[in-house]
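Only a single protein chain was left out; the remaining protein chains are all shown in position.
Moving on, here comes chain A:
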Amino acid sequence: MLSIILLSVSGLANLFLGFLRSNRLLLPAVLLVLAVVFAVNISGIDTTGPLAAWNASPYFNGMLIFDRYAQVFTAVVVLTTLLLLPFSHKYVREGNPNLAEYYSLMLFSLVGAIMMVSYNNLLILFLGIETLSIAMYVLAGSDKNNLRSNEAALKYFLMGSFATGILLFGMALIYGASGTFALDQLGVAARALPTADASLTPMLYIGILLMLIGIGFKISAAPFHFWTPDVYEGAPTIFTGFMSTVVKTAGIAGFFKLLLVAFGDNTMSLWLPTLTAMLVLTLLIGNVGAVAQTNAKRMLAYSSISHAGYLLLALVALRSGNLSSNAIFFYSLAYSVATVAAFAVLKLVHDQRGRDDYEGLNGLARTNPLLSFAMTVAMLSLAGIPLTGGFFGKFYLFAAAAQEGYIGLVIFAVVMSAVGIYYYLRPIIAMYMRSAPEGDNAPVEVGGFQSAVLVLLIAITVLLGVMPGIVEGVLNV
């Protein structure tokens, strides 16, 4: 709860900081707030009992609940933002007049993300999604003079509004069938419904399916992914990084909670086939689509679609008390850290060389060993090669799915990750095995603090890959 208050207040305060003549203070102030929120959140984590125990004290008449699940995912999204923001330094240097607004919007959108992982009532879920999304619509178009950025904002906004409408319609139908928005009561009502009032069950089912579509859009699962590549490419890189990490983590964690608490044991046979079909399609489209890209940012967009597919594996395998909640936490942490590193490098290269296709990375290893190494570790982690966190993330997911007997899905996911190797190697090949274009081989400027953050990103990824046990105290299934 403290996280939400702190972030909202500092978001507002930040807007006033924008009145100052110099905006040098902004970035340190925001980073400080995020660090404090992270520390507060981590220190409050209750490490006893199972992860997904919904027994912490609720706030606002049971609307919000800050149990360990919420705290853990809050920590992930705050940490991700904390690691991503230092790379927005260029905006500070150029004296962008709207900087304070951008940072405030990011903080607000983070509040939305936290609501999405701590909700205990569908209304809060909806509010969270909207708080997050509206801020993101604006941020996607924040590069006002760039046509691509405008296109991205418009596309994201139009498609997003439709998805929100569908989501809301689903909630309304669910409410109509069950008479409640509260998550735990929803579970009870859904279980009782077929015997109590069978004529209302179709309404509940349709409601659930519409909600699947709405959330599927937010996490860019196929076949609701069409906006992703264009929006990712057009939006400024920092916000693309934010979208593909925080938005996805919050979306999938909220989704997981919804299905586990409300619809885990009663209507599973209904949504499971739909979800499985979404998973297969998402993995296929994400991986195959990424192969064809020549632009690293677009490749990462498709890669983020494919990672939504891997994460759906945990949703398909979700049963209370099994590995799936562990898997979803570890995977989203490893994925977020690696993706932040990848976007950070792309952003720095883009600032200097003005391009974000693979050729823009050519010969980077010679001029910027640290950047190339960070990118390499990120790519290997996303590809799921050992020594990186991504490997254990994938392993957890596959083990969770295998535990529930989905061997066919696991093998399909394995084949898809083999496809992934091909496109994740392409930036590595460009950086290490091709030479820089003529006259464009000046080293990319990286600030000292940014270097330190890059080293931290590498260290986290490798640490997760060598000693995955270090976050097990948090998980403790």
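Annotations for the structure displayed:
Quick note on the criterion: a residue touches a chain if its C-beta (ideal position, glycine included) is under 8 Å from a C-beta of that chain, and two chains touch if they have at least 3 such contacts; residues count from 1.
In the analysis below, contacts and distances are computed from a predicted model.
A single chain of the complex does not appear, and UniProt lists its protein name as "NADH dehydrogenase", one of "PadR family transcriptional regulator", "Ferredoxin-type protein NapG", "NADH dehydrogenase" or "diguanylate cyclase". Note that of A:Leu12, A:Leu158 or A:Val414, the residue touching the chain absent from this view is A:Val414. Contact with the omitted chain, checked across A:Phe73, A:Phe87, A:Tyr205 or A:Phe398, is made by A:Phe398.
Although one chain is not displayed, its contacts with chain A can still be listed: residues 323, 326, 365, 380, 385-387, 391-392, 395-396, 398-399, 402-403, 407, 410-411, 414-415, 417-418, 421-422, 425, 429, 432-434, 467-469, 472, 475-477.
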